[in-house]
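Structure first, commentary second.
Left out: one protein chain. Kept in place: all the others.
And then chain A:
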Amino acid sequence: MTAHLPAPSAVLTAERLTKRYGRLTAVDDVSFDVRPGVVTGFLGPNGAGKTTMLAMLAGLVRPTSGRVLLGGTPLQKRPPEARTLGMAIDSCGAHPGRSARQHLRILAGFARLPRTRVEEVLALSGLAEVAGRRVGTFSLGMRQRLGLAAALLGDPEVLLLDEPANGLDPEGIRWLRTLLRERAERGRAVLVSSHLLSEAAHTVDDIVVVRQGRVVHAGAIADLTPSSGVWVRPDEPGRLAEAVVRAGGRITPDVTSGRYLIDGLDGPTVAEVARRAQVDLYELTPQSTSLEDVFLELTGARS
């Protein structure tokens, strides 16, 4: 593994982070950057280590090895505070017996922020009308909004959100997407975790895909292109295989269906290759893959 060099523009950098709990390795040598003005999706199936990773980025969990750089400075030297880093964790992190307003006022007090800021984030998160209600009476979606409101209190440079869309209704999800895009447009950095690519694809610019605690893909979402392929059912598989390889393709048998998957050649080329090799094709079907399929393949959910 080569050393990870943080991008010059990175506002938050995970540098070879590892977290072990006894014999269990929750996060394994993970490195990536979070850039300002960009929404970064942190994607992976449940149990992939996303929450542990976010907690390490926020300084709540100590890495077994590796370090986190906030604005180029190690977290130990520059502990995050409300103006530098906001994080929505555990739904909202508020006592169920406290009202939303009380919860935010207490946090604002810790951060030495004015009370007017509390009213601003209450309005921003759509909780102004229920701010006097106890958090224990809130729905999951309302608690998510409260968690976001708390994270936004200091208008931080970096926003870390752990599965923020959980429990939000369609209107709430649209609100969330708009909020994240607006923050990115204002030059803020956003890292949002999710186990659903379809949900994140609408919002994120960069993605970091994790599987069993390791990064399996990091880069722009545009780079995560679905692969193409063609399913065929030939009368002479051996002869077709030779012809496909000669043409620069790759052929893989599917034992259960009796079909063959050809990669590297498109449908018309496969038909032409088969015609020249005098192989009859009883089926020729373009493989249908989506971004979600690619994600499932990366995360190992589809073998």
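Just so we're on the same page, contacts are C-beta pairs under 8 Å (C-beta built on N, C-alpha and C of every residue); 3 or more make two chains touch, one makes a residue touch a chain; residues count from 1.
To be clear about the criterion, contacts and distances are computed from a predicted model.
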Protein that the absent chain corresponds to, by UniProt name, given "ABC transporter permease", "Proteasome subunit alpha", "OppB protein" or "3-isopropylmalate dehydratase large subunit": "ABC transporter permease"
Omitted-chain contact residue, chosen from A:66, A:93 or A:267: A:93
Identified contact with the non-displayed chain, of A:109, A:132 or A:300: A:109
Chain A residues that touch the omitted chain in the full complex: 51-52, 55-56, 58-62, 79-82, 84-87, 89-90, 93-99, 102, 105-112, 150, 153-154
